[in-house]
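Here the complex is missing a single protein chain, while all its other protein chains stay put.
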C-alpha cells in the first residue's frame, strides 16, 4: 500500500469520524464530507467535486437508508446519486452493508467497488466491541460481580468465542452451548463447561447470566421456564433475535435485546476496524 | 462451625439483605431488623428482644453514623444503645468500620466483639467488586474498547493486583506503577509493563486510561500535564484521593472519583463476602 | 448412547490401553486383544471369536502397517483379515488412519465402518498433547524460561491456536505468523503480535523460539539466515516438514523435528480423546 493516499470519507457517525482522524494521523490526505458536526474542522471539505481525485472513497456503515446517504452528523440530505456523481471510472469506492442498487450504480459507473462489511476480518474485529458492550450491560444490570458468576454463552461463532474469552478473563465461570462436536471440543479445550444448544431445557437453572449469540429461536417457553429468578438474559442476535420475548414477559424473565453495540459503545475502536479493513483491501488491490 | 445457628442481621443496605438471604439459604435461622424495606418479609422480626438468643448479631458496614445505626432500608431511627440493649454477656457481635465508642460499649456489656471490616480476607474479597465497578465506569466513558487499550494501574496492593488481572483478562495492554522493587518484580512476572510511581511525569502520555488506587497525592500538575487528550482518569483512592482535582479541571483532564463501589455495583457479592468473613470469625471462635 | 455396551479394543499402544481402561471405568464391558503386554490382565480376552458379539470394535491409530495390525504391545502378529474374520454384518468397526484397503474390506463384509482420525473433534483434542509436547521440548532445550521468551508460532490452525494459548498462559511473548487476514485478525484479537507468514525473512531475528505448524516449506535459506544464534526451531509439521533441514545444518541453526507427540507425551489423554470421539460416533448412529 502506498504511504500517502488521498481519502474521502463521506457521511456516517462517530465511527467514520474516528476513521478519518486515524487515516490523517497515519499521514494520508483526508477529506470529510457530510460529517460537519463531527467536530473536526481540520478535515472539512467545501466541495464534493474534489472527490474525483480520491484514491479511495469511503461510505459509512450502513452506507444508506434506501437512496439516502446515512449521514447523522450532517444537516445535508444527500442521495447516493449525488455522492457518486463526481467519481470517475477506476476509482475505488468502499462502503458497508451496501444493497444491490448501490453496488450496481457503482459498477455501472466503472468504479472498483468493495463492501468492507462482508469481510471476515472486520467481523472478527467487531466481535470485540460487541462483547464489551454486552459485558458493560451485564455489569450495569446484575447485583453480583461477573467474577465467579455462572455464565452461559449460547453459540460459539466469532462473537461467542470472544465473549467467552473476555468473561473468563474477568473470572466468570463460563459454559458454552453449541451444537457441533467440533465447537464443543474447542470449548472444552479452552476450559469452558459445555452444554448442547439443542438440549438446553433442564440445564439453565444454574446460571446467573445467559448471553445468546445465535440468530435462531433458541430460548423458547420450555427453556425460559427453567431460568432462575435473578438470572439476566442478554440477546445479541440480530432480528428476529433468539428469545421468545412474549414468553419471557409472561414468565417474568428479564431479557435485554442489544443490537449494533460496536458503534454505540466503542465508536473509535469500530472506526479503526473499518480502517484496517480498508487498508487490507488497498493492499490486495496493489494500490 | 455449627450447621444451624441463630443470626440477627440488624440495619444496613442491600448488602445486609443479601447476607441475610444467603445465611438463610445455608440453613441457618435468620432474623432481620431495621431492614423492612429490603423486600424479604420472610426474614422479618417484630421485636428486637429476641436478639438475646442470637448466636451472632451482625451490624452493617459502616455500622453507624455517630450514635445512630446505619439503616437506610428502615423507617426506624435506632441508636446503637437501643440495638445493644437486649444483648447478653458472651454473645458475639460483628460490625463493620466500628468506631471506638461502639467497640467499648460492646465490650463493656461483656459481648465478644469483632469488626469484620478489619479482616484481610474481606479486603481481598472487596477488591473484586471495586475492580469491576471501575471497569464498568471505564466502559461507559471511553469510546474505545478496553481490549487493546493502554491502561496504567497506579499502585499494586490488593486492588491494583485484581484490577490489573481483570483488565489483562479483557485484553488490555496493562502497565503497573509501583514504588518498591518487589512490587515491580511481581508486576513484571505477571506480564505487565512497569512504571516507577514516583517518576510518572513524562511517562503518562501514552495511556488511554489511568486508574489510581494509591491514597496519596500521585497525580499533580506535572503528571496531569502529561496526560493525553481523550485519556480518562479514574481515582479509586479514599479521601482525600490521589488526584489534584483543581489542576485536572484547569488542564481539562477528565477525572472520575469513584468511592464505595462494592455496595453500589455488586451488593449481593459484597454481602456474600461479609458472610464468608463472619463464618471465618465463627470458625476461629469455635462456635 | 446406551449405558452398557460391549467393546473390543484390538491392538495398539498405550493409548488403546488407556482407552480400554476408561471404557471399563465408564461401566461398559471391555475386551482387549493383542494388548497383552499393556499390563491390564483384568481386561484380557482369550479368543477373538467373542468379538462377534461386540457393539463396537476399535482398532488402533494407525490401524495397520500394510496388511499387519499395529500391535506393539503384543507378541502376536495378526493380519487385518484375521481381525475382521469373526465380525458380522451390521457391527460397528472404528479405526484410525485407515487406508482404502481396510475400509473396503470392512464395507465388503457389511460392517459399519468409521475412521475416527478423520473427525474434527479428535483433531482439536489432539492439538493439546501436541502443544504440550512441543512446550516440554522447548523447556528441555532452552536455557531461558518460556515466561517472557519471544516466541513465534507459524500457522494458526488448530495446533497454532492451542500452542499460542498455552505459551501465552505461561507468560511468553507470543507472535503468530499467518497468511489470511482473518487469521491475522484473530491472532490480534487474542493479543498476539502478528507476522505475515509469506514475508518472514527479515522479521525472525528477534525470536528466542520459533515453532512451525505449517506442512509447507516456510523456513528456507533466507528465513533461516535471519534466525539469531541461540534461537531454537521446533518443527511440528508432518512429512516433509516445513524447514529446509540441510540449510539449517549448514547455517548452524538448531532444529528439532517432533512428530506423533500425543502418543509419546500423553498417551492417556490421547486415549481418552479417542474414547470421546467413539462416543460421539455411537451417539450419531443412535447406538
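Here the chain labels run A, B and C in written order, and each chain numbers its own residues starting at 1.
Just so it is clear, a contact is a pair of C-beta atoms (placed from the backbone, for glycine too) under 8 Å apart; a residue touches a chain by one contact, two chains touch by 3 or more.
Since the model is a prediction, treat every value here as computed from it, not as a measurement.
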Contacting the left-out chain: of C:78, C:106, C:146 or C:274, that is C:146
Looking at the full complex, which residue from B:1, B:97, B:124 or B:287 touches the chain that isn't shown here?
B:124
Hey, which of C:1, C:112, C:170 or C:247 is the one touching the hidden chain?
C:170
In chain C, positions touching the absent partner:
14, 18, 128-129, 132, 135-136, 139-140, 142-148, 166, 168-171, 265-269
Touch rule applied to chain B and the missing chain gives residues 119-121, 124-125, 127-128, 162, 165, 181-182, 184-186, 189-190, 280
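The rule is simple: only the chains that are shown with their structure count from here on.
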When you average C-alpha coordinates per chain, which one falls nearest the overall C-alpha average? Tell me, please.
A
Quick one: report the Å distance separating chain B from chain C, using the average Cα coordinate of each chain.
49
Can you list the chain A residues in contact with two or more other chains?
128
